[in-house]
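The structure appears below as structure tokens.
Removed from the display is one protein chain of the complex; every other protein chain stays in position.
Our next item is chain A:
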Amino acid sequence: MPPFARSLSGLAAFLALLLPSLARAAPPAASPTLAAVLARGVLNCGVAGNAAGFSLPDSAGVMRGIDADGCRAIAAAVLGDQKKLKFVPTTTENRFTALQSGEIDVLVRETTWTLGREASLGLEFGVINFYDGTGFMVKKSSGVTSARDLDGATICVEPGTSTELAIADYFRVNAMKYTPVEIQDLQEIHNAFLSGRCDAYSTDSSALAGFRFTQGAHAEDFVLLPELISKEPLGPMVRKGDDKWFDIIRWVSFAEITAEELGVSSRNVESFHDTTNPDIRRLLGLEGDLGKALGLDDQWAFNVIRQVGNTGEIWQRNMAPLGLPRGLNNLWNRGGLLFAPPLR
């Protein structure tokens, strides 16, 4: 989308805040977001649409990435079909307004969970779907091997991100100077870095790995510096005050983790219909009424696993090709941080 169209959608979101909304008629006890999604039959899911590994259309025009699969999982759980989904591209700058105004139902856009955002935006984070950290990428030819060598450097960064805040802190604490080049359009940032306008490109290290991957044969010309200068837990966001919807977003993610833990995947999920394992029976809705309690049907997790897969499959499909080690994003019992409360 060209920037002026983005500004337009930002303006539309801004106007939506001013105008009386039509959604106010929903009954107070139920989830207004869930009711709206069910009535519409389509989930409006805000993504980046330009970040390899998170959400980027492939050569056939299909959106690929863990954020894209996050949207699919919610659509599968809520509407029973992962295809009943509309990807809404958002920028770092209009993403929150798009969610606040109701233009999207959920924002799955590699957004960092911070106190400031949760306290002042009227939005909240459902869960962490990716553990990341701010990193720096430089050209191998520059000879830079550590972030400490970046004193005086020009750094390309996206405006309105937690990255720009992390860099400001890092350089201040280490008494170093830098010149920012802040460009909203990701493609223009990449061009500026490739042309040598910037000495370093900084963003979440996963996005840097994704960027290097998209350079194809030239990937070897770029080095990811060893320092990660901040914690960047990324996750989906929803509007505050809709606890039922919040629960759904959170438990869809937990269901994917639980499935990997139990060895249930999209390929073998059908074979479990006569299993005696009570954990798997509850997960797949063969036992208990957990889906109804969420406001969904009991097949919700079964649909998620069969149509989208468990956390391991989602990783293998989207992040492994970028050459990223799984690290913190592995299950808790394999050295990672993925841990789901019991589904019972």
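Note that in this section a residue touches a chain if its C-beta (ideal position, glycine included) is under 8 Å from a C-beta of that chain, and two chains touch if they have at least 3 such contacts; residues count from 1.
Basically, contacts and distances are computed from a predicted model.
With the options "WD40 repeat protein", "MucB/RseB N-terminal domain-containing protein", "ABC transporter permease subunit" or "RNA polymerase sigma factor" in hand, the undepicted chain maps to the protein name "ABC transporter permease subunit" (source: UniProt). Touching the chain that is not shown, out of A:T92, A:T258 or A:Q307: A:T92 (per the contact rule at the top). Contact with the chain that does not appear here is found for just one residue of A:R72, A:R239 or A:R282, A:R239. From the options A:R117, A:K244, A:R281 or A:R317, the residue with contact to the unseen chain in the full assembly is A:R117. Residues 2-4, 14, 17-21, 92-93, 96-97, 100, 116-117, 119-122, 150-154, 157, 159-160, 164-165, 167-169, 172, 178-185, 188-189, 191-192, 195-197, 199, 239-241 of chain A touch the missing chain (whole complex, contact as defined above).
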